[in-house]
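Complex shown without one protein chain; remaining protein chains in place.
The letters A and B name the chains in turn, as written, and every chain counts its residues from 1.
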Amino acid sequence: MIGLGILVFAAILLLLITIWRRRTPATLRSIDAYERLNREVGLAVENGTRLHISLGRGNLFTSRGGSALAALAMLRRIAERTSVSDRPPIVTSGDAVLAILSQDTSQSGYRAAGAEEQFRVTAGRMTGLSPFSYAAGTIPVTRDENVSANILIGDLGAESALAADAADRQDASLIAASDNLSAQSVFYASAQDPLIGEELFASGAYVGAGASHEASLQVQDVLRWILILAMLGGAALKFLGFDF
Amino acid sequence: MRVFTAAFAIASGLIVLLGYFLPVQPLIQLRLILTDWAIVIAGFAVLIGVFNLISVQMEKVRSRQPAGLYSALLIISLILTFGFGLLLGPDDPFMRLAVDAVIVPVESALMAILAVTLIYASIRLLRRRVDLMSVIFLVVAVLFLFAIMPTPFGPIPGDQLILDLTGMLSRGGARGLLIGIALGTLLTGLRVLFGIDRPYGGN
Partner (left out) sequence: MADLRCPNCGRDNPNFLDTCQFCQTPLKPESTLHTGDSPVKKDTGELEPILPQWLRDMRQQARESAEEDAAASAAQPKVRNDPPDLLAGLASQTRDEDNDVPDWLASINPSPKIKPEEPPASDSPADFFSQFNKSTPEPAPPQAEEPAPSWMSGAAESPRVEEEKDELSEWFSKAAAEPDEVVEIEQEPSSGGMDMPTFKIKEPEPPKEEEDLGWLRSLEATSHQPGGQTAAPESEFARGGDEPAQPTSEGGEDLSWLNELGGLPASAPAESTPSSAPVIEPDLPEQGHASAAQSDLSWLDQLGSFDPAAAQEPEPAAPASQETPDWLNLPDVPAQKFEEKPAEDLSWMQSFGEKEDVASAEEKASQFSPRRTGPLDAGSAEDSMPDWLKSATEEPSMPPPGALSEWFRETDASASDEPLLSQPQPGAPQNVDSILSDDLPDWFSSPEPGEEEKPASAVPSGDSLAPVDLPAWVQAMRPVESIVEEAPSVESQPTEREGPLAGLRGVIPSAPIGSALRPKPVSLKLQASDEQLAGAVILEQILAGETNPKPLVTTPLVASQRVLRWMLSGLFIIVLGAMIFLGTQSMPVSASLPAHVSSVSSTVANIPPGSSVLVVIDYEPALAGELEAVSGPMLDQLALLVRPRLSFVATSPNSSALVERLLINTRLSLPQPNGLDYKLGADYFNLGYLPGGASGVVEFVESPVSALPSAGVGSFSEYAAVIVLTDHSESARVWVEQLDARKQIDPSLANQPLLVAASAQAGPLLQPYVSSRQIAGMVNGISDAARYEFVNNSRPGIARRYWDSFGVGLLMAIVIITIGSLWSVVAGIRARRAEAEFG
């Protein structure tokens, strides 16, 4: 019930802050990776190059689906912004459900921009069902599709180092974030501006996906402080001899 | 249609969530039914994903792209493996041969490449970004490898200390990161649950 209480509290807080943020947009701290992401989106449209957005292997039936949903929210916004480009972004994923959702999300982004005819179903691809087959399938996209920026966001493992290395070989920009700690350590060594921890879930807010994403960040902060206080309090009680 | 899909998605999410927390039998039964549907749909989604993979590779073949030959080889291999697996079953020696002789070696080779790639990335880290955290990152990695490394002389003195120290810091940090990721996942799920984010139905 504690979990349900936290869930309800978070839901109420999210709705309230979302309504508030629709009136007064939040001021977000600067994250170099997302600033570069916005810049790369604009450059790709101007240069006539592609964006490669990799959503990872996040199965929506697992907890890793959260990162996949966050990546889909970002994809929706990027698809809308790049709909004017001659070369639409290519979305790769390592999960079948995620691949279908990526196609649906891209199409909705094009529709919102009034360029639904630009959408191609093959822009959303499933490149492999296993981690390494998925990584191996993304390497040709980076190499052959005139990609200027690779955006790896989602549930990615250590195998994403291959995709990062392919981007480095093609001298393409790399923006990477994962909910996997192994992948984060890999990206820390491979990417110029790695995204650590829950910064992945801030992608929607930084690409202008809406007030709800900004509100999510604030709710996360609130819940984080609550958890910090709870852990410190529990440790103190445990230290004082209270058993619970 | 969009309203229907959104309503159905929100209702399904709420039912599964409440059925998980509330010990109400109708909710639990309903949750199991929805979970069964989800598993079946996920199974078919794999097929749809495979068809998507085939269509993309076929497009490469049709457009005579430079990698079209590999795409054709992929399609042929996929059809053959699917056919033999469907006819002979996964336990057939031919299918085992396919796994042992192709899948595992290929992926193991990719794993070996990954090892080289990670070593190379570690080498290039200080060329790419020189700061205190990068130095700490490399020092901790080297110390951890040094601690678990078998030597002809037995365990390295102080290996356990190194493992405990690095493990303590890394586990604590990892736990904090996971909590943050969990919070982000929670909020993302709530947005989907409330229909704010709808990565479905073309919204």
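Heads up, the rule we're going with is that a residue touches a chain if its C-beta (ideal position, glycine included) is under 8 Å from a C-beta of that chain, and two chains touch if they have at least 3 such contacts.
The structure presented is a predicted model; accordingly, all values stated were derived computationally and were not measured.
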| item | value |
| --- | --- |
| Option from B:Arg2, B:Arg62 or B:Arg96 whose C-beta touches the chain left out | B:Arg96 |
| Touching residue (missing chain; options B:Ala6, B:Ala42, B:Val61 or B:Leu78) | B:Ala42 |
| From B:Leu14, B:Leu73, B:Leu88 or B:Ile119, residue that would touch the chain that is not displayed | B:Ile119 |
| Residue in contact with the excluded chain [from A:Gly157, A:Pro194 or A:Gly210] | A:Gly157 |
| Positions on subunit A contacted by the hidden chain, ascending | 59-65, 129-132, 157-159, 168-169, 171, 180-182 |
| Interface with the undisplayed chain - residues on subunit B | 32, 35-36, 38-39, 42-43, 46, 90-91, 95-96, 99-100, 103-104, 107-108, 110-113, 115-117, 119-120, 122-127, 130, 138, 141-142, 145-146, 148-155, 167, 170-171, 174-175, 178 |
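Definition applied: only the chains that are shown with their structure count from here on.
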| item | value |
| --- | --- |
| Contact footprint of subunit A on subunit B as seen in their complex | 17, 21-22, 38-39, 41-42, 45-50, 52-53, 55-56, 59, 65-67, 106-107, 110-111, 113-114, 117-118, 120-122, 124-125, 128-129, 137, 174, 176-194, 196-197, 199-203 |
| Complex contact set, residues of subunit A against subunit B | 1, 3-4, 7, 10-11, 14-15, 18, 59, 61, 63, 65-67, 69-70, 72-73, 76, 95-97, 99-101, 104-105, 107-108, 111, 121-122, 124-130, 132-133, 135-136, 140, 144, 158-159, 161-162, 164-165, 179, 181, 184-186, 188-190, 192, 196-198, 200-202, 204, 210, 212-213, 216, 219-220, 223-224, 227 |
